[in-house]
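The complex appears here minus one protein chain, its other protein chains still in place.
The first chain written gets the first letter, and so on, giving A, B and C; residue counts start at 1 in each chain.
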Amino acid sequence: MHEFTYLGDAAYRRPDPQAPDALEAFVEAVHTRVNPAGIHEELWYHGSGCRSWLKVRRDTRTHEIHGASFANPETTR
Amino acid sequence: MSGQPNRIAGGLVERSRTLAFTFDGKAYIGHEGDTLASALLANGVKLVGRSFKYHRPRGIMTAGPEEPNALVELRTGARREPNTKATVAELYDGLDAQSQNRWPSLDFDVGAVNSLLSPFFVAGFYYKTFMWPASFWEKIYEPAIRRAAGLGRVSMEADPDHYEKAYAYCDVLVIGAGPAGLAAALAAGRSGARVILADEDFSFGGRLLGDRREVAGMAGSDWAGQAVAELASLPNVRLMRRTTVFGAYDGNEFGLLERVSDHLPVPPRHLPRQRMWRVVARRAVLASGAIERPIAFGGNDRPGVMTASAVRTYVNRFGVAPGRRVTVFTSSDDGWRTVADLRSAGVAIEAVIDSRRVTNEALRESAAKGGTRLIEGGSVIATKGAKALSSITVADANGGTHEITTDCLAVSGGFNPNLAVTTHLGGKPRWSDDVSAFVPSNPPAHITVAGSVTGRYGLADALRDGATAGADAAAGLGFAITPAEPLPCDDDHVAVSPLWHVAASKEKAFVDFQHDVTVSDVALAEREGFRAVELLKRYTTLGMATDQGKTSAVTGHAIMAALTGQPMEKVGTTVARPPYTPVAIAALAGHHRGKDFKPTRLTAGHAWAVRQGAVFTEAGQWLRAQWFPRPGETDWLQSVNREVKAVRESVGICDVSTLGKIDIQGPDAGEFLNRVYINAFAKLAIGKARYGVMLREDGFVMDDGTTARFGETHYVMSTTTANAGPVMMHLEFCRQVLWPELDVQLVSVTEQWSQYAMAGPNARRVLERLLGDALDVSNEAFPFMGVAEFAWRGVPTRLFRISFSGELAYEIAVPARYGEALVEALMEAGRDWDITPYGTEALSVMRIEKGHVAGGELNGQTTAADLGLGRMMSTKKDFIGRVLAGRPGLADPDRPTLVGVKPVDPSQRIRAGAHVLGKGAEAVIANDEGYLTSVAHSPILGHWIGLALVKRGPERHGEIMRAYDPVRGGDTEVELCSPVFYDPEGTKHHG
Amino acid sequence: MADVTLSARPAFHGLMMPVGEVSAPGVRVSERTDLSLATVIARRGRGAAAREAAATRYGLTPPDRAMWAAADGLTFVSTGPDAWFAVREGGGYELAGELRSALGEAASVSDQTDGYAVLWLSGPRIRDVFAKGIHLDLHPDVFPVGAAAVTDAAHIGVILWRLADRAADEPVFEVAIFRSYAGSFWRWLSSSAAEFGLAVDA
């Protein structure tokens, strides 16, 4: 675990900074969390390895991992 | 040195090897293969400890890790180890043990008066008392309670031994090497799977060592030896003796503790005392056996009262008779095994008390054969004996009582599966009425249970279960299994009728021996509403001692069930947590202590700085030269003042290699920088550097640094030393997650370069001499903020004209292996100008004189505007943090903002961390207007100066305020001023 | 002055002392000071192109899994998706520039010749030593010759790859660490290898 760093919800998208409601959208995106008890798709950084950001599906009640993929959609391997 | 009065024939100890040891200063002997407990018993020592609360005399109760009573301080000096269980401490020559929790001696312990006061010292009494007067708690009551509590003493010296950690991987981890575990390891090992077999004991065999059983036509212990020999011959099997599996963790990982050297007086050279393993096992077979439980009756804690299986173990495995006139008190068939084994060993049996009507004819006959007195349907209600058992009182089924003289009472209350490891990942055990015990239910998918831990207590069950579990685990992983014949063995009697507590007892009947929790404490908890077993535990401390309730918890829960009239499945049991048995803290730290706590990063010029006598400071994991004292300088300030003056007046050099350097490449590198920095970068000219500030998305400043452009698609960003890692992670996040559409690549090149700052009016002269014609460094050819890459003395070299000090300054970088050569060359080239190495302290003085922000200001709580950098925030583009930096709380003009401060009386010292209050304002928080972020003594100005964040600071230059620093006795009038104390026009660095 | 050459100081200079019983050492170690190193990261969507360009120019295909590939003294060690650690025998600072021109627009390249220190390690007990700090299964079936990994060793980041065995029971690994960690890495390595005997090869 310690080779990886957890960040948070993988659904995070940077809001459109030009949108009229950008401020509320950023407040929400940066601070509000789903925090589910169950399957959570979340971001992890493989800092002391390949430095990839990963999307990991994990059950927050059991820590069971149900799959992982690269967060960067363009990473093929 | 006395003989061993209770050593009898037989057993597995090595009688030819005699080991000398001492207990409480008295000398004894034992044999190789003994535990401290078996050796003490062999020598007739019965009293070995005192209980936690009442200081009751206690002896040896078990023969394993469940031992609640026989705890000792093992070894002496810095190696003293409190609370060691004598039952698992392997005897070695020269072993030195002390009893604990007694004063002045084990025999005469003043604390035993607590026993007289026990009517008051019931569970939880302290919650209801000691409240008045309030001030007495810390001074009187608590120290008394603290002194009385606790068991052994810590040496208070650093642990001198060495510890290690290691990782291992296997297909099948077999936990426990009793019959079930051995059978499992054989089945899996023969298939070719990678097997690890771990047992906490120093000999493999489990109950086969303590019992007289037959397997495959031979003595059980011989069969175990044979099985171990076969396993040892398999290259794919690793045998780990003295190794406890202490916990199950996520990702199929298990924590193991290997006691590498605990059976030796001191660890051999180059070997650790203990080694903690993290084992990743695709499958695990838990064959951890079962633990016999005592019965709660009056005086059941007297030395000489033992579990029946332990009595058997001492006789069969260790060749020791725990008593000369033994009585057996059982509620299970297993107690009868003890009867049989004692008889075979020729130990006199006074009586057998079976709480049941003995329906098993075979058992009755076996008793009759030996002429032993049998009391059916009876129970022990009291015991006698000052410091060791001398007699017991037995109530029979008809209400009669019998006084029986005996020096050892073997008690068998049935077994509890040793299932802790199955619950570490969250599983809950299930109550089984069949075996009157909690058994594993739904262990994690990768763990199979086998043998007694399942609640099937027969030997045949163990052998069969083990073989099946081992084979299934291997087969499940694709290994080919050759079916094996079931191993024949002698038959089992395993029936039990639970007897938790003998109600007729008047005396204290102990449930948790170590913590002195009695049946009446459980009843009191019930009365006061602490009925949930977890509340019962916390109120009475039942099961919270060093044995973690291995012999007590379930009994306590059963008594609660009876009191509340609830069935056991409803009452449940408390949660077991890792570690299964206690683990030395040093073992969990391993190599990483002292200087090796965290790695140390050293720059290429470190050895050179050491030779100059530098004083070093921590900067994250790096060590940086803080200043370079010269002979005659008596305090750091002298050195630092000299270094600053040298730079301001001539030239100095400073190792800046620790700053983060990130190569940013790719067609979109400029755009990328534009998005992460608040100011624009895309149009930075090649060959130029620019200062940049980046925010977090929440609008606060994250880091700053200069970024240089070396090519069309190549930038090099510098970060602060502390933030190099976090910035890298942030940038990778931006690149991979936020903007995968940008074609940009990042890599840390921090370590490639050894980089020195050279600053001072003579810097260019030194550089010219150093570089010769490798580069034209004239102001015209290489102006402020210029950067260049070139070859110098055959190595690639980078030069940056950037200045943190405010002087004419450069940073020069060469590949790190030449770092030491570079600094030597710089010193050589600067000799005529008295070039002076300076450290981080002088660096800091000069940047404060220039009003440059650094760690004290970049504390994660400041905005760009707070730092006077608000105008850098581009209005023409978006960037990380722009939107949220506009929140009212961040844009508030009242926020503390960067100013300079200087003491009104120039002789006075100010310090960072002082708060800024209005002049003459009362020292209360309402008057707090800011604080000093960084302070330095300016040798140029001749007084202390500081940077501060003060409400509306920039509008208040000239105002006199108060730098209030009560924790250091400081209270100084200061004047707010411009944060730029030195060369405000900036002519120097342009020069 | 300009004609003076600079003297190089290897990362492990002065650190490498044998430990324990070294008549038949469990582990042998030496520092590779003769290597040129570079990080190579494919440009966006150009992983295949980068690998092809390397194949054309060097006759080896940088692996797309946790492996290394080598030809003519040049090795590409995979360090992540479309990222490699390039190692060339012989030394000097030309490797990065050469790779840059060989791979063109397909990859970004950074010189790391002095950024990392590389140790060569071998011996029958080398895996037991690695087991004391590296959370990775190095069993020969799982980590065969040709395998590579990026991970931590005792809190220090490492790039690790397995070369061809020297002899039966003499596996060979190379390990690259950031240069500044050499002292701490050596403290861990030497204390971990002490029980097996650690010999230092010139």
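Criterion: a residue touches a chain if its C-beta (ideal position, glycine included) is under 8 Å from a C-beta of that chain, and two chains touch if they have at least 3 such contacts.
Everything below uses one rule, namely that contacts and distances are computed from a predicted model.
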item: Protein name (UniProt record) of the chain left out of view, among "NADH-quinone oxidoreductase subunit N", "Sarcosine oxidase subunit beta", "ABC transporter domain-containing protein" or "Fumarate reductase subunit C"; value: "Sarcosine oxidase subunit beta"
item: Shown chains touched by the chain that is not drawn here; value: A, B
item: Listed residues B:Gly30, B:Pro82 or B:Pro303, member touching the removed chain; value: B:Pro82
item: Listed residues B:Asp24, B:Asp93, B:Glu253 or B:Asp492, member touching the removed chain; value: B:Glu253
item: Full-complex contact with the absent chain, from B:Glu142, B:Asp490, B:Glu712 or B:Glu955; value: B:Glu142
item: Contact set of chain A toward the excluded chain (per top definition); value: 1-2, 5-8, 24, 27, 30-37, 40, 42, 58, 60-63
item: In chain B, positions touching the absent partner; value: 52, 79-83, 119-120, 122, 125-132, 134, 137-138, 142, 145-147, 149-159, 161, 163, 165, 247, 249-250, 253, 255, 276, 278, 424-426, 520, 524, 527-532, 534-535, 538-539, 541, 545-546, 548, 575, 577-579, 582-586, 588-590, 592-598, 600, 617-618, 696-700, 855-856, 859-861, 884, 887-891, 911-915, 923-925, 927-928, 931, 935, 964-968
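The rule we apply is simple: only the chains that are shown with their structure count from here on.
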item: Distance between the centres, which are taken as Cα means, of chain B and chain A, whole angstrom; value: 29
item: Distance from the mean Cα position of chain C to that of chain B, given in whole angstrom; value: 32
item: Contacts with 2+ other chains: residues of chain A; value: 51-52, 70, 74-75
item: Shared interface positions of chain B, touching two or more other chains; value: 740
item: Touch list for chain C against partner chain A, complex; value: 44-45, 47, 64-65, 79-83, 135, 150-152, 157
item: In the complex, chain B residues that touch chain A; value: 250-251, 425-426, 697-698, 725, 728-729, 732-733, 735-738, 740, 878, 882-884, 886-887
item: Contact set on chain C toward chain B in their complex; value: 1-2, 4-11, 14, 19-20, 33, 39, 41-45, 93, 107-116, 131-137, 139, 142, 154-156, 178-185, 187-188, 191-192, 194-195
